[in-house]
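Here is the structure we will look at.
Heads up, one of the protein chains got dropped from this complex, but the rest are sitting where they should.
Labels run A and B following the written order; every chain starts at residue 1.
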Amino acid sequence: MSNFIFGRYLPGHSWIHQMSPQSKLLLSFYFVIIIFFANNLISYGILSILILIVILLSGISIMYFLKGIRPLIWLIIFTVLLQILFSSGGRVLWHFGPFSVTNESLINGGFIFMRFLLIIMISTVLTLTTTPLAIADGVQTILKPLKKVKFPVDTLALMLSIALRFVPTLMDEMETIMNAQRARGVDFGSGSLKHRVKAAVPLLVPLFTGAINHAENLSTAMEARGFSDSEHRTKYRQYRWQVKDTISWLFFLAIGAVVIFIRK
Amino acid sequence: MDTAISLNKVTHTYQANTPFAQNAIDNVTLQISKGSFTTIIGHTGSGKSTLVQHINALLKPTEGHLEVLGRVIDPNTTNKNLKAFRKHVGMVFQFPEKQLFEETVLKDIMFGPKNYGVNDGEAKKSAFNAMELVGLDKALADKSPFDLSGGQMRRVAIAGVLAMNPEILILDEPTAGLDPRGHQEIMDLARYLNKNKQMTIVLITHQMDDVIDYATNVIVMDKGKVVKVGSPAQVFSDPKWVYGMQLDLPSSAEFAQQLKKAGVNIGQLPLTIDALADRIVRLVGKGDTK
């Protein structure tokens, strides 16, 4: 049984779910840029309220968003501490050797923390409300202009979608192979580095062999179903730009303007 | 008979403490005797695989405890102690050929014993013994396992487990995808190991005829719980109940059911072809047919 939640997508029919993926992708990107323009308490406050509204609109429990932070917590703490301890300027509150804490460095640390938080939140909204397939389709739509210069946009999107589709399969297989080798006396994840590298061989060789087998069989099956060239196919799915997208963009653009306007 | 495996109120929850928490097995208590040939049946998703993975400590119970060959595992058992535990419990997974990785057949079969500290010479000896048991020609020892046929690869994988000389052997649908001859050879091997090497066999299967032909004990699982334990005759005695568990009857019982429906008074359901044939002969009156 797989305990892996694919792409962590949670089905729903909220405003955010219904937006077109290309617009969500670009909007997230735009939001990240705006975050870097924010440099005072009010602008961070506005962005936090914005993200809170987005989270509420997605209809997904805030618990999932907090879980998104967990794997990155050490990176965040490390970066924030670095900022606090090594930045100079402002009134010194405490110092020890090369380290010093000033009122400004504290504020900067807080801002860095907010940036992390906001970026994690917006990307979590994206992945929780958009299927991997839709993300692949969104990328395809965004890259469409590149077709003019013969860039294989459709092939890339198909490859991406197939790769995403096989993630859970390979995760399952990895778990089974690990279990099988554990049953044969392998210790994963303990001992010296050399020991760990050695233990990876009985896992990686079968995993790659399996992946190659999947790929061979899949390509035969695709051929049998009339596949020849991904640049000349019709598309079953189409994600149209909707009124919801326009409204969201107008709202985000306005907020962006405010953030830049009140920039110190 | 001595008990080889005993589970005491074992519950296993996947992704405990998350919104996705799911009881894969729920409050399971059961005993498996030393030297028995036990089959576990139940429809897909009933918890069979989760159950057997506890027997060699690939999973630890989230509640309850189990005892295998005198060693106890409970939720607090540390991972360090698991290796010794696994040494005596061999596990053949579904499509075990997927676990092969070494350059040669022999090396792959020696992999298990060597991990458990057996020296090269001994491991080699065990490997050749195991090859003989599964019917692999010695000449294949230096070949790459990836150059073999699917059926041969499966034998190599099974040999790799047998080379560790386990006392308990768990087989999770070991014949899936094999042709009838391959199927019978693997099943006969399991019987041989049980009868001649005194191995305790635990087999997960969907083939009810195999339950009848090979097993001494049957465990029926449904929705993570053990719903029946007994001999094959006991478990299949109530066709309605069997169908309700989304299981099939063995072929002979199924055929007898059809005869019953056609109005032939067959009596208690026979489980084997011979039992059914005897019953029919008795009804017909031996020898007085054209």
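Quick notes
We adopt the following convention: a residue touches a chain if its C-beta (ideal position, glycine included) is under 8 Å from a C-beta of that chain, and two chains touch if they have at least 3 such contacts.
By definition in this document, contacts and distances are computed from a predicted model.
A chain of the complex is left out here; the name its UniProt entry carries, from "ABC transporter, ATP-binding protein", "Assimilatory nitrite reductase (NAD(P)H) large subunit", "Acyl-CoA/acyl-ACP dehydrogenase" or "Sarcosine oxidase subunit delta", is "ABC transporter, ATP-binding protein". Against the chain not displayed here, chain B makes contact via residues 43-44, 149-151, 176-182, 206-208, 246, 248, 251-252, 255, 258-259, 262-265, 273-274, 276-278, 280-281, 283-289. Where chain A meets the chain that is not shown, the touching residues are 2, 6, 11, 131-133, 136, 161-162, 164-165, 168-169, 172, 213-214, 217-218, 220-228, 232-238.
We take it that only the chains that are shown with their structure count from here on.
Chain A contributes residues 1, 3, 5, 61, 63-64, 173, 176-177, 179-187, 190, 201-202, 205-206, 209-210 to its touches with chain B in the complex. Taken together, the chain B residues at the contact with chain A in this complex read 14-15, 19-20, 24, 49-50, 53, 56, 58, 79, 83, 86-87, 89-91, 93-94, 96, 98-101, 111-112, 115-116, 146, 160-161, 164.
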